[in-house]
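Moving on, here comes chain A:
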Amino acid sequence: MLKRNVQQRHRVVQVITKFLIPMILLFAFYVQFHGDFGAGGGFQAGVIFASVFILHGLIFGEARTRLVLTPNALRILMSLGLLLYAGTGVVSLFLGGNYLDYSVLLSDPISGQHWGIFSVELGVGITVAAVMVSLFYCFSSKRNFVGHISHPISESELDSDG
Partner candidate 1 sequence: MSVDAIVIEHVIVMVLLTLLIVVAVGIIILNDLLTAVILSGLYSLLSATVFVAMDAVDVALTEAAVGAGISTIILLGTLSFTKRVQKPQEHNNYAALIIVVMTGGALIYGTLDLPSYGDPNSPANSHPQLAQHYLTESQKEIDIPNVVTSVLASYRGYDTLGETAVVFTAAIGVLSLLGLRRRRRKEDPLLTDKQQRKQQNEDN
Partner candidate 2 sequence: MSITVDPIITILPPLLAIPFIVFFGERYRNLREASIIVAACILFSFNFFLYQQFLEGALLQSEKFTFFNGLTLFLKAEPIGIIFGLLASFLWIVTTIYSIGYMRGHNEAHQTRFYTCFAIAIACVMAAAYSGNLLTLFVAYEAITLSTYPLVTHAGHAKAKRAGRIYIGVLMGGSIFLLMPALIVTWWLTGTTDFVAGGVFNEVNISPLFVTLLLCLMVFGTGKAALMPFHGWLPNAMVAPTPVSALLHAVAVVKTGVFLIIKIVVYIFGFDLIAQTNAAEILLYFAAGTILLSSFIALKKDNLKARLAYSTIGQLAYIVLAALIANARAIEGAALHIVSHAFGKITLFFCAGAIMVASHKTLVSELAGLGRKMPYTFAAFFIAAISIIGLPPLVGVLSKFVIIEGIIDSQYDWLIIVLIISSLLNIAYLLPIPFTAFFKEAPIDSVGANTHSVIKEAPTACLIAISITATGCLVLFFQIEPIVHLLSFIETASNTGE
């Protein structure tokens, strides 16, 4: 119940968060796609991207975030990211190169490399973002269980477990 009050009271934080979220998103995209030129890449971008949703969850309650990014979507996204990465390698296999040899992706080896790196970084980013958000979900959705634990463990619980 305390939680609700806190959430209702902190309108200021909520408003500021609403402003911050697009900026962080923008930064995440910057890190993702500019990783070739500066520091950063798929992994970092994924984490930053996830932090948007985590922030949203912390401020507005995780239940609302779940409406934006549903667990099912996360499950599929994290799989797709990994598949995108591994699939890029398979495509280069089909194009006659070795696995993960991006040079064969396009006629020009260097732009092939660029596209390959872009593709795998995207895969990493998607997977990492989805994984991080789902980690957040996992570690916050168990909260309601806490009240139901009896200390120390009762005899009946011992029996039921064996």
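Going forward, a contact is a pair of C-beta atoms (placed from the backbone, for glycine too) under 8 Å apart; a residue touches a chain by one contact, two chains touch by 3 or more; residues count from 1.
Quick note on selection: all candidates are chains of the complex that A comes from, given by their letters.
Note that this is a predicted model, so its numbers are computed, not measured.
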- [ ] For chain A, choose the touching candidate in this complex from 1 or 2.
- [x] 1
Task: Partner candidate 1, residues of chain A touching it in the complex - done: 4, 7-8, 31, 35-44, 47-48, 50-51, 54, 60-61, 63-64, 66-67, 70-72, 74-75, 78-79, 81-82, 85-86, 89, 99-100, 102, 109-110, 113-114, 116-117, 120-121, 123-124, 127-128, 130-132, 134-146
